[in-house]
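First comes the structure, then the notes that go with it.
Excluded from the complex is one protein chain; the other protein chains are retained at their positions.
== subunit A ==
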């Protein structure tokens, strides 16, 4: 069937096994031991069938999710949100308001689950941490010269340490896309593992900024590179570059984490961010997760959605389902 296995997406069974063999023979340590071997491994990854990936994402996006399944999906999506504010104009007051919303998204309905985390700039981590202490909502901080990542490794380390010291449970780092596109994979690898060390016990999410990577092959390579370097999560975008998260890109990343688990036994999470604004979009991503990586990823521990305006749309849809009347944005907080 054109070398495609319906259940497993665009990677064929043949290449998946091939990959396993390649890795088993080479051993992970060897792959990452030098620039040359890393380069050989990443460039040796099977290339992405672009048409196939887009068609598969489009097919999965056409699923109709209704009634109880929709209710389940809405609550799950809310619990997966990294409620984000990454603006130059952010104030402690705005962050505190967002933290309140994170814990109790709909004040009129206590049955709404809380979101997974709040995502802010490093200088606002302490504000968020104070507001969220004991609530179960995590604090995520972007770091390493977000969003461009164009700064020295020392600064990136210091940025990360400062965020963790201020109380961040999770760090969202950006990779050096310039180095990646120039083929200096070892440098990117080194940066990610250094930042991972600086994180200590904090979770590391690695932002690939897929909108700048130009090809799906590069997305696959960057995903593997990040996972090999120790990422706990791979994240699509900063939200500052268009296009941000798209379904095909997320599909490719989900395939990568699935294959990585097969091979290494380590599970890595995925976080699409940017451009996901409606309930419909969010549900499309959940379908994609379930059909690509599997139900094991359908949890806030393994799948997150970086968003801000999405939450209100989810709440409005939720209210529509409970009250039977269409909800209006006048009755939800602005953010």
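To be clear about the criterion, a contact is a pair of C-beta atoms (placed from the backbone, for glycine too) under 8 Å apart; a residue touches a chain by one contact, two chains touch by 3 or more; residues count from 1.
Everything that follows uses one rule, which is that contacts and distances are computed from a predicted model.
The chain not displayed here is annotated in its UniProt record as "Aldehyde dehydrogenase family protein", chosen from "Carbohydrate ABC transporter membrane protein 2, CUT1 family", "Sulphur transport domain-containing protein", "Aldehyde dehydrogenase family protein" or "Anti-sigma factor".
Considering the whole complex, the residue from A:44, A:107, A:243 or A:329 that touches the absent chain is A:329. Residue-level contact of subunit A with the missing chain is found at 324-331.
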